[in-house]
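After the structure tokens below, expect a handful of questions from me.
After this line comes chain A, so read on.
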Amino acid sequence: MPESLDNVKAANPGPVLDYELLLDCVHCGLCTSACPTYAETGDENESPRGRIYLMRGVTDGKLGLTDRVRSHLELCLDCRACETACPSGVQYGKLIEPFRIAMDQADASRPRGDWFRRYILFGLLPYPKRLRWALTPARIAQRTGALAVARALRLTRLLPSPLRRMVEMLPSPRRNEGALPEFLPAIGKRRATVALFTGCVGDAMFRHVNWATARVLQHNGCDVHVPPTQACCGAIHFHAGANEPAWQLADTNLAAFDPQRFDAILNNIAGCGSMLKEYGHHWHDSQQPARAAWAAKVRDVNEFLDQLGPERPCGEIRAVATYHDPCHLLHAQKIHDAPRRLLALVPGLELRDLPETELCCGAAGTYNLMQPDMSSRLSRRKIENIRHTQARVVITANAGCALQIAREAREQGERLAVVHPMEILDWSYRGITPRWQSIS
Partner candidate 1 sequence: MHNTTLSRAEAAATRPVSRGEVADLVREAQDSCMPIELVGGGTSLDYGGRVRGAARQLDLGGLRKVVDYEPRDMTIVVEAGVHMSDLAATLSQENQQLPIDVPRACEATVGGAVATNWCGPRRFGLGTIRDYVIGIHAVDGRGVAFKGGGRVVKNVAGYDFCKLLSGSLGTLGVITQVVFKVKPLPECVAMVVAKCPDLAVAEDALSRLAMLESPPVAIDLLAGPGWPSFSEDSPAEGCFLALRLEGTKTEIDWLFGRMQAELAAAGTRGIDRLEGGQGENLWSHLVEFPECGEVPAPSDGAAAKSPMVMQVIVPPSAVTRFVAELLSIDSRASIQAHAASGVITVCFSKFTPSDLSPILIARLRPSATCAGGSVVVVRTHLEGLTPHLIWGGRNDAVVLLERIKRQLDPMNILNPGRYVL
Partner candidate 2 sequence: MDRSTLELADELRRLLGPKRVLDSRSDLAVYECDAFVLEKNCPSVAVLPESTAEVAAIVRLCNERGVAFVPRGAGTSLSGGGMPVGGGVMIVLTRMREVLEVNLRDRYAVVEPGVVNVNLNKRLAGTGFHYAPDPSSQGACTIGGNAATNAGGPHTLKYGVTVNHVLGVELVTAEGEVVQLGGPIDGSPGPDLVGTIVGGEGTLGIVTKVWVRLTRNPQGVRTMLGIFESVDDATQAISAIIGAGIIPAALEMMDQGILVAVEEAFHFGFPLDAEAILLIEVDGLEVGLDAQRDRIAEICRAHQAREVRFAADAKERLQLWKCRKQAFGAIGRLSPSYCTQDGVVPRSKLPHILQRIRAIGKKHDIRIVNVFHAGDGNIHPILLFDERHAEQVKRVLAASDEILTECLACGGSVTGEHGIGLEKLSFMNRMFSNDDLDVMGRLRDALNPGGLLSPGKLLPTAGACGMEQIHPGRHAPV
């Protein structure tokens, strides 16, 4: 399409970038095939190299920030698979994230804070209580079967698109467990004192995973503290370009967890974990060293247990399963072996390799709400790969991935149970035989 001056926005988000980081890219192209959007479209503008080129072009003033440029940058999942692939160590996340924030802020003409962003994304998602409350009607519908009926009749299509996707995303209800207490003592000899970060979506939709995590930690001799004043990690805001609220949430968490008291600050959601680990990088004020010290204590629970040396689980879990690597665990936190090693301990569990496991499932935080088309293409691809393994159980360590994969499976009529590694360990430690039927 020919360039027209109208859609060239005057503001240039370039200056927020560390220009040296742009120069790290030598244009070798080795990142391209790792990028899910490029794997789908084959257009280099939708590859990391292309996006860096675009950002550099805009920064250098050679390209305007046109709608086309913007759309290529917005289509990025921020899955960071390219960082794993890059031999030159380009820190892509440190380019795309601030650039998108600046891009959003610089663009006054765009309808910012539309109702969805204002109320759902920023008003609801970060607050587990509000979220639980807001989900009540849908939960009731779900429990009574009304949601299934509505889904079957495609009535959910009447909802506005992002909201519809959210409803479609709702996981099947599990036994309603209460909130976690502030303290859960170690079972047996105490080996560590840890704090558990429970997350916003995590606490609202995956409380059973938080319980499972806490029990597994107890079983492994950990005193588990759950600080009540903790808040959302801020990843949703940060990645959607809302820097200020993310900053505030980070400092709330800084105050809620005293890093001196704990051997580790644990989390079980890859997306939150990588945000928590990056607290030290994002904001440069007097608190920065404190945030860096805090972040140094953050561990994913798989990572932590693997290092601690897990107690051998005894309960047999008979299942053919496959493990899907969440981008924010594999690429952002470089955790690949730990969950696999943990799962390999579980008697009876057959873990099969998932083709293209390193490729994003399309969830990518709120990406599935903002870029539904690409998101669906990627989740369809993921299900296709899962089907290839013939596994009926998908294990993954991230809430977003779990929701996304479960939704796609449901849409395709594929009966899959999607669970967290800690759930598997928990069942095995407790000798419980999971009823896959009720989970899938």
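Candidate selection criterion: all candidates are chains of the complex that A comes from, given by their letters.
By our rule, a contact is a pair of C-beta atoms (placed from the backbone, for glycine too) under 8 Å apart; a residue touches a chain by one contact, two chains touch by 3 or more; residues count from 1.
This structure is a prediction, so every number in the text was calculated from the model and none was measured.
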Looking at chain A, find the partner in this complex that touches it; the options are 1 or 2.
2
Sort out for me which residues of chain A touch candidate 2 in the complex.
1-3, 23-24, 26-34, 38, 41-45, 47, 49-50, 53-54, 57, 62-64, 66, 68-69, 85-89, 355-356
